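Missing here is one protein chain; the remaining ones are kept as they sit in the complex.
Coming up: subunit A.
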Amino acid sequence: MTFTSTAATTLAGVATALTDGGKTSSGEAALFWVLAPLMVLAALGLVFARKAVYAAMSVVFVMISIAFLYIAQDAPFLGVVQVVVYTGAIMMLFLFVLMLVGVDSSDSLAETLKGQRWIGIIFGLGLAGLLVTVVVSSTFPVAVGLDEANGDSNPVGVARLIFGDYIFAFEVVGVLLVTAALGALVLTHRQRLTRHIGQKERSDARLASGHTLTPLPAPGVFSRSNAMDVPALDPTGAPLEDSVSRVLRIRGQEREFGVVAAEIEAPTRTASDPEVQR
């Protein structure tokens, strides 16, 4: 109870009203000028980052900053939804797929369409120039602010519209979500082209192949040697090759039992020699 009221007062403190001339408060201006350059930089990171994970993290930064701006713009409901849906669900889904596809799947730098990069750069700069010019040169009415519309708190106002004027759109969107969930299930469903291989088939195949059925023997354990690289001895005293890890054997890091035995015996003999003791 206290938590919700504190959160409400904090949000009310962050969400600032407009002045008479439609200007924002200086606190909001400070927030904007801190966040906006960082957001543009992070968004450029999406274009220039070599690794897809870095691009995803910069997009997460942009989205959280946009949530800040929503709350500053009298839209606390959308701010919370932005954090929950975009950064919490969508970007995490992106990261999951990145891990699934492989983090090291970097871009190929070869151009398949000739001059496509330059055309893309020119188009991007042109679009930025065009949009900014249109926005800057157009005349907007004096900003009203949402104090009146948010009279019964912002979520209540949004809910009145969603469940009032936009109720049909809301239901259509619900159908869309169900369809999307089903579509994802159908798309990621893998059709089985071969017969299912279960536990019984695997065990039968293993028996038929004639390999060792039990776990392989552990390597030899000697108190004065790193025993991972020394083979164990069977009851007759012969070394068991299988007891050393296959990786060590392929790398050639396996040690002969005879060498180790000599190392171990040498100090023991000197210690037990009566002349050395004296």
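FYI, a residue touches a chain if its C-beta (ideal position, glycine included) is under 8 Å from a C-beta of that chain, and two chains touch if they have at least 3 such contacts; residues count from 1.
Keep in mind that, in the parts below, contacts and distances are computed from a predicted model.
One chain of this complex is missing from the view, so tell me which of "Multisubunit potassium/proton antiporter, PhaG subunit (TC 2.A.63.1.1)", "Spermidine Putrescine ABC transporter permease component", "NADH-quinone oxidoreductase subunit K" or "Cytochrome c biogenesis protein" is its UniProt name.
"NADH-quinone oxidoreductase subunit K"
Check each of A:Leu46, A:Leu240 or A:Ala261 against the chain that is not shown and name the one that touches it.
Of the candidates A:Leu46, A:Leu240 or A:Ala261, A:Leu46 is in touch with the missing chain.
May I ask you to list the residues on subunit A that touch the chain which is not drawn?
So the residues of subunit A touching the missing chain come out as 18, 22-24, 26, 28-29, 32-33, 36, 39-40, 43-44, 46-47, 52, 55-56, 59, 62-63, 66, 69-70, 73-75, 77-78, 81-82, 85-86, 89-90, 93-94, 97-98, 100-102, 105-108, 112, 116-117, 119-121, 123-125, 127-128, 131-132, 134-136, 140-141, 143-146, 148-150, 154, 157-158, 161-162, 165-166, 169-170, 173, 176-177, 179-181, 183-184, 187-188, 190.
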